[in-house]
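Worksheet: the structure to be examined is printed underneath.
The other protein chains are all here in position, but one chain of the complex has been omitted.
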Amino acid sequence: MTAVREALDGLGLVDHHCHGVVTAVLTRPDYEALLTEGDPWPGVSLFDTPVGTAVRRHCAPLLDLPAHTAPGTYVRRRAELGAAEVNRRFLAAARTAVFAVDTGFGADRLTPPQALATAAGGGATAYEVVRLESVAERIAADGVEPDAYGDAFREAARTAVRRPGVVAVKSVAAYRTGFALDPERPGAAEVTAAARRWLADGGPRLADPVLVRHLLWTAADLGLPLQLHTGFGDSDLRLHHADPALLTDWLRRTAGALPVLLLHCWPYQRQAAYLTAVFEHVYLDVGLTLHHVGPARARAVLEEALEITPYRKLLYSSDAYGLAEFYHLGALAFRRGLAELLQDRVDTGELALSDALRLASWAGRDNARRIYRFSDDN
Amino acid sequence: MTAVREALDGLGLVDHHCHGVVTAVLTRPDYEALLTEGDPWPGVSLFDTPVGTAVRRHCAPLLDLPAHTAPGTYVRRRAELGAAEVNRRFLAAARTAVFAVDTGFGADRLTPPQALATAAGGGATAYEVVRLESVAERIAADGVEPDAYGDAFREAARTAVRRPGVVAVKSVAAYRTGFALDPERPGAAEVTAAARRWLADGGPRLADPVLVRHLLWTAADLGLPLQLHTGFGDSDLRLHHADPALLTDWLRRTAGALPVLLLHCWPYQRQAAYLTAVFEHVYLDVGLTLHHVGPARARAVLEEALEITPYRKLLYSSDAYGLAEFYHLGALAFRRGLAELLQDRVDTGELALSDALRLASWAGRDNARRIYRFSDDN
Partner (left out) sequence: MTAVREALDGLGLVDHHCHGVVTAVLTRPDYEALLTEGDPWPGVSLFDTPVGTAVRRHCAPLLDLPAHTAPGTYVRRRAELGAAEVNRRFLAAARTAVFAVDTGFGADRLTPPQALATAAGGGATAYEVVRLESVAERIAADGVEPDAYGDAFREAARTAVRRPGVVAVKSVAAYRTGFALDPERPGAAEVTAAARRWLADGGPRLADPVLVRHLLWTAADLGLPLQLHTGFGDSDLRLHHADPALLTDWLRRTAGALPVLLLHCWPYQRQAAYLTAVFEHVYLDVGLTLHHVGPARARAVLEEALEITPYRKLLYSSDAYGLAEFYHLGALAFRRGLAELLQDRVDTGELALSDALRLASWAGRDNARRIYRFSDDN
């Protein structure tokens, strides 16, 4: 094992963006659905994907199975061990010291932050990330007058982030409107008019451009780190609207107001890297990407993401959702991909070993600590 | 030779999208024009390109010349052997079992499907792909009233695909309007109005957005596989309008209606991969790209194309047009690039050999057979 890999293996990661895991026993269709964030496809196994290959290769051994185990055997063994044991094994293997958990999507079927940290063992701690669209939709569900919505949302967001353990907010604007938005803060009258239309529809999924802008500007006022989904996701997305470069004008206007964390980014990791290089308050990770492309391509994606990214700007996240396997795969792909990339540069004399080790610790842990200011008291 | 390469070399490929070859003897300017799909440039040899290098390296030996033969010698030897012999050699070298041939462009100077299969030898079979823009333009040329155009096109398309040997339709919407189209099916009145404008101009090249939408929705109704040019091509294209991500809304509306095959894709292979991962009915290939980038870069492009693409979603095509060399180069670049990619993963333990072999057969043959349901009776 190389020096850089050893250092990354020994590092308790900060996983700055993830979700809970399911505790139900999963049938094979359930499992496959969680594997790819989509519906199952008749006649096609979703194990026949890069992420499926990665699970069979790198997760099967943790369930006492040989590498490349057949999917059926894998899912049966999973059920046999039970969700608690499975989750414990994969979470422990990820060696994550701190989890920042987005609790705003599918919370009813997923472990809450504290249970995640407990399952991980080793004294891990968990913090919460508040999904702002969920805050907005709760207000609509609870009933609000259009002209009161703007303030009600701001107040609710303020209240939500004052809860103990909350360290950041998140927006899925990429899914709702995309980033080709007017960068200006909307006026109160505009917000009221938009809220009127939205609430008249019963206040469904928040996807109105004016209300999304109001949401993003509210985040800027809060000043807490704002996590933004960018790049690929499930089918409910227009990929080209999730290119983070589209946010440039808004980022220019919010310089100094808040840290902005571009999540996932693929296939726009170079566009994201550019933004981290020119805006002091912008950061990126390639979470989600890493387990979907698998360890076989994690290094290649990291190489692109790091071409011009300042070393203080790369963070680690798994974006694991539902399956505890993704904690293990994300951490493995990150550690291995980054270690190979850095060690190669050390070996060819391009990088000093001490710099490589520093960069690895920053990316895996310290950059997140610097931005989120986790309190051990929470 | 590695196990994966041997398997791919022994596989009779299904080339699901290609064109005929020329049977005329070619002068050097003619040859260079076909080499790059453009007009010759005074003072510049179009052999001084990656594809030109690939021809000199990998095609010259099949004409009994040393690798890296000078262009002039190459073109003279080609003339000396005669088109029939040249075509026979390159087509045989491609070891293609099934050709699906787009007959809608330049058909007067190219071999028809059956002649292509005969020249390939080895019991190869050929099927036809109907280019829908050509169907539409033929209707205009034959004379039609604007208010009859919508139905006439639908009927002509239905008739065209009922001909024996037709397995798919194709659209070059990427060239005509690009993909930033209203995803909705146009109404009859809209189609009539658009047809009126188009026919008033004499019914030239179909490039009206409403009529292109009508064409795409007609394809959806036919339910046959629809091949779509995406990504790069000749100068008659706006590359950024050929990003397949722009089709997302239309793909969402046509889920379940037809298989959609994204052709070429470069440099948007990752965007295409995303679409194949989230939409059950979407597939991709990197035809055309492979011979243009040449064997030296084919693996790199395939690596990107496969980062998240489900294994049932990658197909092989050469998109060979005019020069029989492209059949050989496309097949070689595909076999070599894919074999190297897979064998490396086998060698590092990331992939089981049996899975690698399965994936190779799927990509080279079985995925196409599954989609196109070729009939040996045709």
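Letters are used for the chains, namely A and B, taken in the order the chains are written, and counting of residues starts over at 1 for each.
Everything that follows uses one rule, which is that a residue touches a chain if its C-beta (ideal position, glycine included) is under 8 Å from a C-beta of that chain, and two chains touch if they have at least 3 such contacts.
Only a predicted model underlies this, so the values are computations on that prediction, with no experimental measurement involved.
Of the listed residues B:92, B:278 or B:293, the one in contact with the hidden chain in the full complex is B:293. Although one chain is not drawn, the whole complex shows that of A:271, A:289, A:318 or A:343 it is A:271 that touches it.
The chain omitted from view is touched by exactly one of A:158, A:252 or A:373, namely A:252. Touching the missing chain, out of B:48, B:151 or B:184, is residue B:48.
Even with one chain removed from view, subunit B keeps its contact list with that chain: residues 36, 38-39, 41, 44, 46, 48-51, 53, 56-57, 67-68, 232, 234-235, 237-240, 266-267, 292-297, 300-301.
In the full complex, subunit A touches the omitted chain through residues 243, 245-246, 248-249, 252, 270-271, 274-275, 277-280, 303, 306-312, 345, 348-352, 355, 359.
In this section, only the chains that are shown with their structure count from here on.
Per-chain CA centroids place subunit A at a distance of 37 Å from subunit B.
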